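Omission of a single protein chain aside, the complex is shown with its protein chains in their original locations.
A and B label the chains in the order they appear, each numbered from 1.
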Amino acid sequence: MTALVELQDVSVDYAGHGGSVSAVQNVSLTLGENETFGLVGESGCGKTTLSMALMGLLPASARVTGQLLFRGQDLLAMSEAERRQQRGDELSMVFQDPATSLDPTFGIGYQVAETVRAHRRVSRGESKARALALLREVGIPAAESRYADPPHRLSGGMRQRVVMAAALANDPSLLLADEPTTALDVTIQAQVLDLLAELQRKHGTTILLIAHDLGVVAQICDRVGVMYAGQLVEVAPVAELFAAPRHPYTRALLEALPSRGRRGRSLRVIGGQVPDLSDPPSGCRFADRCPHRMDVCATVPPLVDSDSRRRIACWLDPATRATAGLPPVPAAPTPDAPIAVGPS
Amino acid sequence: MTEQSRTVIEQDSVPLLEVEGLVKRFPIRRGLFGSGSVHAVEGVDLQIHAGEVLSLVGESGSGKSTLGMCVTGMSTPTAGRIRFAGEDVALASRRGRADFRRRVQPVFQDPRSSLDPRWPIETTIREPLDAYRVGSSAERTARVAELMDLVGLPRHFAPRQPRELSGGQQQRVAIAAALALRPELLVADEPVSALDVSVQAQILNLLDELRNRLKLALLFIAHDLSVVEHLSDRVAVMYLGRIVETGPVERIFSAPEHPYTRALIDAIPHADPGRKMSRIRLTGEIPSPVNPPSGCRFHPRCPVAVDRCSTEEPQDTQFDEGHSAACHVAAAALAQRGSIISVLSEGATS
Partner (left out) sequence: MTAHPVAEVGKAARAPRRRLRTRLGGREGLAGWTIVFILIAVAILAPILAPHSPEAIDGNRILAAPTATHPFGSDDLGRDVLSRVLYAYRVSLGIAVGSVLLAMAVGLPIGVFAGYVGGWTDLILMRLIDLLLSFPALLLAISLIAILGPGSLVALLAIAIIYVPIMARVVRSSVLVVRGQAYVRGARARGASHLSIVRGHVLPNAIGPALVQASVLMAFAIVIEAALSFLGLGSQPPTPELGLMLADGNNYLTQAPWVEIFPGLGIAISVLAFNLIGDGLRRSFDPNGITR
């Protein structure tokens, strides 16, 4: 797996009225060519901020530190003009709400063709032909006759297909998809996920899928990263993560999901609250809610290779402990230790 | 009594809520002169028994929310009958209707918009008590404290404004306000879909607990089928204003009869990479409820449709105790099974 994107110790802070908000803290992550990587976590965990940092679309109040490499190129060292050139070309994006990602006054085909022309010196005819081919590829029926249709004539699912056509217009190497199916109905979501997987196979695009729905990630991703309150806590191949989550947060998150096996039983509740990111705890940010909390948790656990395929940032993990010269946890707590049930 | 769910208690023969042939159409204006109507709900029958959780599932445009609005009295049906504890709500006196409103309470999807941003949460919880003049002022205050305990809100939250609360806490406030008048039925329209997974788990646990403790019936309107499977006793599947299948939750999820139910269940993305979504996809999208298709409304998207489906509207066929579906193909298969069985049994007797 060759690296397409390398993030090293990436932190994002937002300057605000009463001090700064630490939205992302020291995230290190590598995305390989041709893989679908899922980034999951609950609202406010920093997954969208991280992807925006990658796109260079953060607001001026955000300060990004660390290294963001795209094909070995330092994104933070590039000029705004260079980054603009890159967006929509090598890097492209699909947003959650297809209703607002398209301009309501222009025909859908025109909008796809425009993306082509923004980055390629092609004639109008060529760009139109390309746009038509793209619309057909994403499954817009009767693409020729719908070419000039404004977005509101299309259903939500169809609009999201058009957004995807525009995102794929210039064969990007990396496609960022931020909750691309959240606004869609279940049967339409299934269609769009199929399409995303198919396009990935055909074009070899690397996809960074941001989602809060663990099911969506389980269905189409190769690897998954779990974020909590700005920290990346676990990265693993999808099957392993879901079968045997190792970070206490990942485990709690999966046990909070309703499923057939848990019918009639209480779902797991994570006690306490997400920490205030304008005044985050100094160590592991999950520590306050964690049933296995130890003294060492006041220090941020590094994200280390737990084994050849999995990375985890938790002081329970022997490999993490080894980095600090700590012996393995004496009496390893059972994975099913009860988590305090609190009101909220 | 055709419907019978596992929670029904024997003497409880009158359903708490009975909906019969409910129709709701919204007039729409197109330009100055054109007009038409949205057929949001087209002839729905439904029953909920005391203490039962019935989930109403379907995609956007299926009419499930409209049905919920009619049931809570926030919308007046175009036709059909709603009976609560055996009494026709439309024919009830003014007092009877007020009583019905007290006994059926809604819970909305977005807790942010269901709380007045200017009201401290205790005022919100107290509002229904004031409106119905329940007890003395001191008793109302005590009841607010009791309700806050019931939904797991710390009492010192009482003077807080909604914006000082997290989404989960806001939803607890909304539920507390809905419970203030000791209703017998909660109509919850997507109460957890605006919440994060771990918060959603808290609210689902709370609903489950309330239902056990207060013997509360719940009409749970949702699109997330894994949540539905977790919480419900029975499920009704809606498509374009019609209930296409209804039955006990285990039966619906393990052996659905209607092809639309099957497609919905197949489209669930399970949080288990080993359990992939089925390869079979429903093509196309839900048609406009202004011009619903003829015959079976699902036929243009149906993978098993036959000629008859486009012309003749299927009637409810009972497949099992409390399990029925409206599908020609499934009914034909049932009839065939039946005839085979009868042939076999005839063969055995002769």
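As a working rule, a contact is a pair of C-beta atoms (placed from the backbone, for glycine too) under 8 Å apart; a residue touches a chain by one contact, two chains touch by 3 or more.
Predicted, not measured: the structure shown is a model, and the values here were computed from it.
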Which of the chains on display does the removed chain touch in the whole complex? B
Of B:L181, B:L214 or B:L334, which sits in contact with the chain we cannot see? B:L181
For the chain not shown, which residue from B:G58, B:P106, B:G168 or B:P273 touches it across the whole complex? B:P106
Which of B:V14, B:A92 or B:A145 touches the chain that is not shown? B:A145
The listed residue (B:R94, B:R163 or B:R213) that touches the chain absent from the view is B:R163
Just checking the interface: what residues of subunit B touch the absent partner chain? 72-74, 98, 101-102, 104-106, 108-110, 112-120, 122-124, 127-128, 130-132, 141-142, 144-145, 148-149, 152, 154-156, 158-159, 161, 163, 174, 177-178, 180-181
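Quick note on the criterion: only the chains that are shown with their structure count from here on.
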Suppose each chain is reduced to the average of its Cα coordinates; what separation in Å results between subunit A and subunit B? 33
Name, in rising order, each residue of subunit A that touches subunit B in their complex. 42-43, 155, 157-158, 185-191, 193-194, 212-219, 238-239, 242-243, 252-254, 256-260, 262-263, 266-270, 273, 343-344
Quick check on the complex: what are the subunit B residues that touch subunit A? 59-60, 152-154, 166, 168-169, 172, 196-202, 204-205, 208, 223, 225-227, 229-231, 253, 263-264, 266-274, 276-277, 281-283, 285-286
